[in-house]
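Every protein chain except one is present and positioned as in the full complex.
For reference, chains read A, B and C in written order, and residue numbers begin at 1 within each chain.
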Amino acid sequence: MREEGYISPRQAAVLLWFAVLPTAILFLPALLALRAHQDAWLSVIVATLAAGAVALVVYLLAQRFPHHTLFQYCELILGPVTGKTVALIFVLAFFLLDAVVIREFSEFLVTAVMPETPALFFSLSIVAVAVYAARNGLEVIARCTDFILPLMVTFIAIVLLFATPEMAPRNLLPILENGFRPVLGGALVSWSFLGQIFILAAYGAFVNPPRALRASLISGLLGIAFFLSLVTMGTILVFGSCEAARLTFAAYALARVVSLGQFFERIEALFLAIWVGGVFIKITINLYVVALGLATVTGLKEYRPLVAPLGALNVAMATLLYRNISEIRHDLLLVEPGWTLTWQLILPLFLLVMAWLRGKRRTGI
Amino acid sequence: MLILIILAFLVIAYLDAPKLWQKKYWRELAVMGIVWSLGLALSLALALNLPVPSPAKLLARVFGPVTEWLLRLIG
Amino acid sequence: MPGPYRKPLRAALFRRRKPPGQQDKQGQSQGSKAQKAPYPPLEAYQLTAELKLNLEQLQRIFAKCSDVVHRDFYLGQAIKAALFYIDGLVDKKLIEDTLMRTLQQAPPQLARELADRTRDLAAVMETIMPLTDVAVVDNMGAVVKHVLDGDTVLLLDGYNKGLALSTRSWEHRTIDEPITESVVRGPRESFIESLRTNTALLRRRLKTPSLKMELVCLGRYTMTNIVITYIEDLADPAVVREVRQRLERIQIDGILESAYIEELIEDNPTSPFPQIDHTERPDKVVAALLEGRVGILVDNTPFALIVPTLFVQFIQSSEDYYERYYLSSFLRLARFVALNIALLLPAAYVAVSTFHQEMLPTNLLVKLASQREGIPFPAVVEAIMLELTFELLREAGVRLPRPVGQALSIVGALVIGEAAVSAGLVSPSMVIVVALTGISSFAIPSFAMAITLRLLRFIMLILAGTLGFYGIMLGLLAILVHLNTLRSFGVPYLAPVTPWNFSDFKDVLVRVPRWAMNSRPSQIGYRDPVRQGAGLKPTPPASSNPPPEEGRS
């Protein structure tokens, strides 16, 4: 099925940022510090290189099938039955991803902001707004980012800028103390976040002009790497790798350290507000992709009716997925890398190879 | 709680179902119905504390070893 | 006897319940198509060649209309004629001094020829008519319409046609200073209730045949004249067509204000945000037309509508373009801040004081805490109460006669505020917050937008009171998504912020100097993007003040 709106390459790139960064900056630095210690920021860069592979696959597939979404060319490549199955796997994967994001989001809010409020309430309320946004289509989602992005960037910049007095450059030393292996281990963890740029395969078809897709992939990836390594570096610089690894929510802790002169201390509530905006986009775009994918797989004319029930199912799934935050961390460290690598790199690679073997491509619209 | 859940799902159904019915989009209605009833069932099961296996567990069983293997590959 | 009133109403309701299907939006349609003609069904009447019959019909149509004047006379002492007009809508002096005299003293030969049918009715027009705006009417509906419009209809015996003579002239307000949009510098004229005057105000500013004024007549009873005005070279034809279609779709009994139309042609009727700007300043309309927008003037309304409308227009004032650009830019930024304050300040205050106390500097927190000791209400309730009081004060101040209104607002604000604080019912800081919010909402140039923000403020307050900043953010996100879905006649409401257009930013939060505004807003005036010549930035003439050492060219 088709979506009526188009998004600009810039919006596509920004959406990519939002598809990765919001949860990544919150959870990743601490996990990275655990794995790669003071070299955590190197891990981000290594993982970015690895994520470049995803970007390449997405790009090659998109080139073969311009104006087609992931779910559409699955079918074109593999035929109706297998294709639909694989597309359904992608739908499920995106669905699970969204559920995880919702869960992480509510878990954070409950822990850090309002412990008396049930987590379900946060998932419910954010998904309600996300449903509203997702029903309005990709264009509206993309245009929402135009407002949230400047806020987010400004805020990250302010936090990092005003945290500089607290930073100790020696915290980054020694570089590569234990060789490259911990860095790779960290890269594997960051992979589970960075690989999410794969989502572009699902909405890349609506980028106008299509040939600008490469630019949006590159700038999306670079932007993610930039912000992520900056925040990771900031965390390590302020807390040191030992203490950083103890933090559950690194970026939040960073925001809590900041004091803007004597007057404007403790700006974490603002962090919360702006971050909610970011996660909102992330949840919405995933929800949108899930609904779009499901509609494509089942051959519907419209994805809109699916959004609300999917949102509800997502909330339930988010509640079901994990029992506690420790499970989330465990999964992020020890399960997600393998899982994300499988469906975000191996499976698309398989698609690409199949397309190449079968000589499938579609040039027209 | 149960009443709230059912109410919420009724609202969700009310959002789109009547329009689909009018437009005779049966296919949409069917898919939506499946998702909707899945959601309702899951929510009710969770509210009633029925044991529902978490897909995360399944993923962990399958992809935990994969990740471990990857980690070993790295170092 | 209640019957006749109730029954049709029931019927109307019943009919609306199951619309025939062709009307998808507003349920204003009353169903059948015959409704377009005014009551009584004029199809039943026809102009005949017999004057007596025609007059009878007209008298039946205008039965019990005491303001209708009907005068029989002989044209050129030979042929029977009658004038029909409505007293008060016509220039009586013109009719009595000029028209009657000319017609009665028409050359007898002409009258004879007319009576003999050797000459057409048009001959009257061609030879003796002292007026210029004359139209031939050939059916009863047109006759009635013209009479109602303030024309004088001349009927001749033996002709199934008549002449509609434009003798319109009625009492109206003189052109005054704009009340709702007063400026320090800028033209002091505002629209008045008379459509013709209003169009003249526009035409005087735009002396070009490209300025089009399409006439639409709406309202079964009011028969209100509506003018769609645009500059043909600039306006998007699609928008013009859309405006025309949306207007023609309207079937309504009456239009008393342009707001009637506004609500019937909006893109998203359920949105709380105004999607059509209105103004009483001709210069603002002209500026809009020059950007490629379309104006809608409605008779009997001093407010013109402007479409398409973007969100940013609501923080712009026409004076921005008349003051120096530094000041204008600063004021716009200030208004933007005011907009945010008007929407968010009480909510933020409640959120901070009940959820995020850590955000406050300790001294402030302690101050607030000591102020709130003994206040019987939670902060949210306190805020809502005070906001409501403020709204009531404002409302009372607006409705009362001006001098009283001022006294009331002073008394209300000072006395109630002071008393409430000293009675320990509200905290002083809350009074400050509410006052600041009130001031900010007045700083927004557009009243319509200010009202919207006032309403949303209450929702934000409730959200903030239940969920703190998270609630505020949820509300803001919902508003953001909503704003992004809005379009005004096809143009995204939030343009040029999103879809992003850097060139249009010259006139959003800041106003760049005149000489830098070289292009029209891209979403609206794209048909002719070049507004003015490039390089208009003035430089001191080189010759008048030559530098001592070397001449510059």
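General remarks:
Note that contacts are C-beta pairs under 8 Å (C-beta built on N, C-alpha and C of every residue); 3 or more make two chains touch, one makes a residue touch a chain.
Here is the rule we go by: contacts and distances are computed from a predicted model.
Per the UniProt record, the chain missing from the shown structure is "Spore germination protein B3", taken from the list "NADH-ubiquinone/plastoquinone (Complex I) oxidoreductase", "Multicomponent Na+:H+ antiporter subunit F", "Spore germination protein B3" or "Hydrogenase expression/formation protein HypE". Contact with the chain that does not appear here is found for just one residue of A:59, A:105, A:132 or A:275, A:132. In the complete assembly, the contact with the undisplayed chain comes from C:268, out of C:46, C:180, C:268 or C:522. Among A:246, A:301, A:323 or A:358, only A:246 touches the chain left out of the display. Only one residue from A:170, A:301 or A:358 touches the chain missing from this view: A:170. The chain not displayed touches chain C at residues 24-25, 268, 270, 353-355, 357-358, 362, 365-375, 378-379, 459, 462-463, 465-468, 471, 478. Residues 111-118, 121, 125, 128, 132, 135, 166, 170, 173-174, 177, 238-240, 242-243, 246, 253, 256-257, 259, 266 of chain A touch the missing chain (whole complex, contact as defined above).
Everything that follows uses one rule, which is that only the chains that are shown with their structure count from here on.
Between the Cα centres of chain B and chain C there is a gap of 50 Å. Once the centre of each chain is set as its mean CA position, chain A and chain B turn out to be 21 Å apart. Of all residues in chain B, those touching chain A in their complex are 8-9, 12-13, 15-17, 19-20, 25, 27-29, 31-32, 35-36, 38-40, 42-43, 46, 52, 54-56, 59-60, 62-71, 74-75. Within the complex formed with chain B, the residues of chain A that make contact are 96, 179, 181-182, 184-185, 188, 294-295, 298-302, 304-306, 308-313, 315-317, 319-323, 327, 330-331, 334-339, 341-342.
If you check the complex, the residues on chain A that touch chain C are 8, 10, 109, 113-114, 117, 122, 125-126, 129, 132-133, 136, 140, 143-144, 146-148, 262-263, 265-270, 272-274, 276-277, 280.
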